[in-house]
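A protein chain is absent from this complex, but the other protein chains hold their places.
The first chain written gets the first letter, and so on, giving A, B and C; residue counts start at 1 in each chain.
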Amino acid sequence: MTILFYIAAIIAIISTIMVITRANVIHALLYMVVSLLATAVMFFLIGAPFIAALEIMIYAGAITVLFVFVVMMLNLGEEAVKQEKQWLSFSGWIFPAFLSLILLLEVIFIISSSGSVPVSGKVIDPKLVGQSLFTTYLIGVELSAILLLAGIVGAYHLARRKKKVVHRFLELEGAEE
Amino acid sequence: MYDFLWLVPTLPFLGFLILALFGKKLGKTLSAFVGVGSIGIAALITILIGIRFLSSPPEGDAFVQTLWTWIAVDRFNVNIALHLDALSLVFTFVITFVGFWIHLYSVEYMADDESFSRFFAYMNLFVGAMLLLVLGDNLLLLYLGWEGVGLCSYLLIGFWYKDSANGYAARKAFIVTRVGDAAMAIGLFLLFYSFGTLNIEQILTQAPQTWSVGNNLAVIATLLLLGGAVGKSAQLPLQVWLPDAMAGPTPTSALIHAATMVTAGVYLIARMHGIYELAPVSMLVVAIVGAATLLVAGFAGITQVDIKRVLAYSTISQIGYMFLALGVGAWSAAIFHFMIHAFFKALLFLGAGAIILAQHHEQNMFKMGGLAKALPVTFWTFLIGSGSLAALPLVTAGFYSKDAIIWFAWSGEGGNIYLWAAAVFGAFITAFYTFRMVFVTFFGQQKIDVSHFPKWTIHVPLIVLAFFALFGGFIELPGTMGHFTLFSDFMKSALPAIEETAHENVSLEYFSQILTAVLALVSIYLAYVLYLKKQQIVTNFTDTSFGKGLQQFFLSGLGFDWLYERLFIRPYVWIARTNKRDFIDLFYVFLPWMSRQFHYAFSYTQSGKVRRYILGIALGAVVSITIVVIL
Amino acid sequence: MSSISLNTGLVIASILFFLGFLGVMIRRNILFMLISVEIMLNAAGLAFIFAGARYNAPDGQVMFIFILTMAAAEVAVGLALLIQVYQKFKTLDSDAASNMRG
Partner (left out) sequence: MSETLYYLLIIVGVLVVMLSIAALLIWYERRMLALWQDRYGPNRVGPFGLMQVMADMVKIFFKEDWIAPFADKWVFIFAPTIIVVAVLLGFAVVPFAPGIVVADMNIGLLFFLAMSSLGAYSILLGGISSNNKYSLLGSLRGAAQVISYEVFMGISLMGVVILSDSFSLVKIVEAQKNMWFVIPQFIGFVIFFMAGVAETHRAPFDLPEAESELVAGFHSEYSGMKFGMFFVGEYLGITLISAMIATFFFGGWLGPSFLPPIVWFFIKTFAFITLFILLRASLPRPRYDQLMSLGWKILLPLSLLNLLATAAIKLAIGG
């Protein structure tokens, strides 16, 4: 089990590295899915099967699909990939990478300065999660509901194309906004 | 009856509100009814309260009516409360009673003015504020009234604001009195610091326990309060505003700049007598200020040509007498003179107003003349007022009140022969310039035809006030003439009485009285000779270069304005000019400049490039986490 | 059954988190930035799950659900914005939308 866990962790990390370095959006998203699946495996192994399923269903199955969906709607061609490669210059990412590395090392230092405690790995029943969701965290659930509603309304409003009033031949250039 | 006390200041305020809000719509008749009526009812209530006070004095000789809490912050508690004792009763009576007659007079005097209702609004506001001043039971309320009357004085001096000179006079009055008020405010802070309260009664009871006689704090506090009093009462060295204040309508001069407001300083010192007694130095200063003022103003009065300015200088001089009385500890004598002065000086101003009205608003006496026949009522009442001012012996009220002061200036506990001499000499000058004015105005050739014959609204106030100017003095007779002490007995409940020892040296008192009386008569004769019979003497004298210079010097009020201009105004203007760029402001200009620079610097970082922002977050995180790690 | 320690889990979570962070920093494409933000959110969720597993409590999973909710809402709005940006500027360059107007 431990070995499986570490394999999943390594897959997650490698695929995440691939995500942030790909020039092609679709490839990056595929790696993203792999990373999410690996994370789901980790969840499953440390006793959160419910979350593992949610991770696949919502993260991989809905959120990332949404990304792919948008990529398809934008219909980016080879040009975009070339552009992306151009943007990913070495000088552009070496300093941020250095910063992130320092931060990572510092955080790891802080984490390792506390004693190591093994996780129990005991499976936490979805029922328990549900119970604490609807008792202790009820207000959070309500707020999440409001957040989602706001998200729906906002996304709809933002993505809506304004209706064109005049015929497309009559409209002035650049007046579509 | 006492419970109606709150109506006394409220009615004028109500009148003010009505006139200020609906003045234009009311029309002149209704405005006059509101303006005069509110004061009339207040005066009636005051008289009824006064009768009640005389017949059955309230417990502790003072009645306090607490209306509501004004401010309550921690230890700082101030109520809107009215305090009625003998002292404030006398002031309230004078304010409402004299005020009523002046209001009535104003109806005719201001009849042709387009801002009729505005005038009455200001006057009502003034009366209300003045009543608040004298009735307030704490110093803050007193200060509110104090500033209120200052405001009204400013508004009324500049009443005819279309002439810029009037506006200048108003500003001068406002700014000069502000100097004194600032000192007074500091004095109030000092008193609050020392006693933790601004309630007058509490201060007066606590003061002897907290301060020993001659305590430095007491001296400083009293001197600061004196500063306020000096400013408001136009005493040396802040007397310069009052002659210019004559720019206002004459009823204003009568009410504010003769009868009531300018005596607020007298009231303040009398009210705070408890702490003045703890500071003998301050008492001496008060006496010296009074003596010096009465002389300076007297000299200035001799040469004035404007009838109102003569009266203005005489007012300064008479208030100097009151200060002298306060300074020597003759409290009730000061208040007595205040009351009598209010009658005859209001009378004189109103008379002068009637003359001015009759002479096409001409104020130069030397262009008038021979008005005695044309305006008989005005002449006789004016003569009575002048006699009272000149302290004509035995028959006028002014004689009795001034005589008391002159005598106490010598025999009072703080008195000495120099003060007495100054007072006597002042009386001599007073009689001289007063009758100079009478002779020049009413006798000789009539130069301008009379344009306005006064009606009853002018005559009645003149006659009533003349009556009081003539007979008001008989309620208090000196020790040598029956020793009738109705007034000082009445005042005993509020102010410390003069010791009986003052009247021990009877022969000396006789000498003083006779000397004063003789001097007054002599100076009247002198005035008769110089200004009616042989005017040549005066013109000859003034033709010499020395005489001309002296005349100019006296005319300008002994050069105080000249001095102040050199001493304060020019340096101030110079500083203001050099400091045009305002180098203190540079610091404050620097602050926004700096914040603007920061703003530019930060706005440069607001590039709209999200990656930069994230880089910033990363750098910040590195710094903060590094601190955590290292610590 | 397992000898996976909390620290290991947190280290993995922080590696993923900083990879996402790096992604946000180095990518100019808004789409990639959004993806990287998702990685960061997911990593945070991972840390929560580990903490929950350490204390054997459901709270970590509850937190993950909240994060999931937030991520979903965020993606919806973010992608809607992205579409607008693309329609307006014809590019996904995040720097293109650096000028405010109005």
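What we mean here is this: a residue touches a chain if its C-beta (ideal position, glycine included) is under 8 Å from a C-beta of that chain, and two chains touch if they have at least 3 such contacts.
Since the structure is predicted, the reported quantities are computational estimates derived from the model, not experimental observations.
K.L.:
I'd like to know which visible chains would be in contact with the absent chain if the whole complex were considered.
P.N.:
Contacts of the unshown chain, counting the full complex: A.
K.L.:
Considering the complete complex, identify which of A:I10, A:M73 or A:A145 is in touch with the unshown chain.
P.N.:
Candidates A:I10, A:M73 or A:A145; residue touching the omitted chain: A:M73.
K.L.:
Which one touches the absent chain: A:P126, A:G140 or A:G154?
P.N.:
With A:P126, A:G140 or A:G154 as choices, the missing chain is touched by A:P126.
K.L.:
Which of these touches the unseen chain: A:M18, A:A53 or A:L128?
P.N.:
Checking each option in A:M18, A:A53 or A:L128, the one touching the absent chain turns out to be A:A53.
K.L.:
In the whole complex, what residues of chain A lie against the chain that is missing from view?
P.N.:
24, 26-27, 30, 33, 40, 49-50, 52-54, 56-57, 60-62, 65-66, 68-69, 71-73, 75, 123, 125-126
One rule holds in what follows: only the chains that are shown with their structure count from here on.
K.L.:
Could you compare the number of C-beta pairs in contact for B-C with that for A-C and name the larger?
P.N.:
A-C
K.L.:
Centroid from C-alpha atoms only, then distance chain A to chain B, rounded to Å. What do you get?
P.N.:
From the centre of chain A to the centre of chain B is 84 Å.
K.L.:
Using mean CA coordinates as chain centres, what's the gap between chain A and chain C in Å?
P.N.:
For chain A versus chain C, the centre distance works out to 5 Å.
K.L.:
Where in chain C do residues touch two or more other chains at once?
P.N.:
As it turns out, chain C has residues touching two or more other chains at 21, 25-28.
K.L.:
In chain B, what residues contact two or more other chains?
P.N.:
In chain B, the residues touching two or more other chains are 615, 618.
K.L.:
Could you pull out which chain A residues touch chain B in their complex?
P.N.:
The contact residues of chain A facing chain B are 96, 99-100, 102-103, 106-107, 109-110.
K.L.:
Considering the complex alone, what residue numbers of chain A touch chain C?
P.N.:
Interface residues on the chain A side: 1-2, 5, 9, 12-13, 16-17, 19-20, 25, 28-29, 32, 35-36, 39, 42-43, 45-48, 50-51, 54-55, 58-59, 62-64, 66-67, 70-71, 73-74, 76, 80, 83-84, 87-88, 92-93, 96-97, 99-101, 103-104, 107-108, 111-112, 114, 116-122, 124, 128-129, 131-133, 136-137, 140, 144, 147-148, 150-152, 154-159, 161, 177.
K.L.:
Given the complex with chain A, which residues does chain C contribute to the contact?
P.N.:
1-7, 9-12, 14-16, 18-23, 25-29, 31-32, 34-36, 38-39, 42, 45-46, 49-50, 52-54, 56-62, 64-66, 68-77, 79-84, 86-88, 91-93
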